[in-house]
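One structure follows; several queries about it will come next.
Partial view: only certain chains, each at its native spot in the assembly.
A and B label the chains in the order they appear, each numbered from 1.
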Amino acid sequence: MDTLIVRSRARCELIDITAEVQRLVAARGLPDGLCVLYVPHTTAGVLVNEGADPAVAADILATLERLVPRHGPYRHAEGNADAHIKAALVGTALQVPVAGGRLALGTWQAIFFAEFDGPRQRQMCVEVRPAAR
Amino acid sequence: MDTLIVRSRARCELIDITAEVQRLVAARGLPDGLCVLYVPHTTAGVLVNEGADPAVAADILATLERLVPRHGPYRHAEGNADAHIKAALVGTALQVPVAGGRLALGTWQAIFFAEFDGPRQRQMCVEVRPAAR
């Protein structure tokens, strides 16, 4: 299990970490397998979506903000209840196939670290598991 | 890693692919393990829910449409921003246990390919991994 350090610069931000994850996959040297991603935080998540047009990430964040506004009536008193809820909706774990030593992402897919309570220094756990024999 | 071809016939559609996935699991010939599903698209996802009453799939789609309307004010200019957001909420990867050479789904569970920008020809990546020893 490797750990990537991710630095967010805004409260809510989708950070494209595809290149960094790809570097870990290549370093692992396995031709085929599964790349497991895990976010060890409660106000951040991980998702795969379009990386080409940054408007897509902006739309995802804006919709989450509309559905789960920062200042709702929430019980959690730390001012980041919305961030916990957004993380619960997006999820904290993901897996992406590896083929030919590379992430087998679809043409338009990128891996995003989903920050909902930044800016902060964050971690993303990455493990590359060998192919099923 | 096998690839299933999925043909959607509507813009938004939950397509029950349980039988096709089960066929791949049986062909793999492993008594126990884990079936990993991965959608290599940015406007589609994968989920497990009730397959017996088609009203459940209709309710899931209708609720996603209410929460993420097709024609919001979105930045992404291709007219399918809602499909990207729905895919981000539903997720693109899933795993289902395999026991006795079959998907160990719950009584009412079916696996659905979640189309949000069809009709299209789509892919679903499927890998059956051996049981932990």
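The working rule: contacts are C-beta pairs under 8 Å (C-beta built on N, C-alpha and C of every residue); 3 or more make two chains touch, one makes a residue touch a chain.
All values derive from a computational prediction rather than experimental measurement.
**Student:** If you can see 2 copies, how many does the complete assembly in this structure contain?
**Tutor:** Oligomeric count for the entire complex in this file: 3 copies.
Simple rule for what comes next: only the chains that are shown with their structure count from here on.
**Student:** How many angstrom lie between the CA centroids of chain A and chain B, rounded to a whole number?
**Tutor:** 20
**Student:** So in the complex, which bits of chain A are touching chain B?
**Tutor:** That would be residues 32, 34, 47-50, 53, 55-56, 58-60, 62-63, 67, 89-91, 94-97, 99, 104-109, 131-133 of chain A.
**Student:** For the complex, give me every residue of chain B touching chain A.
**Tutor:** 1, 30, 33, 36, 38-42, 67-68, 72, 74-78, 81, 84-85, 87-89, 91-93, 95, 123, 125, 127-130
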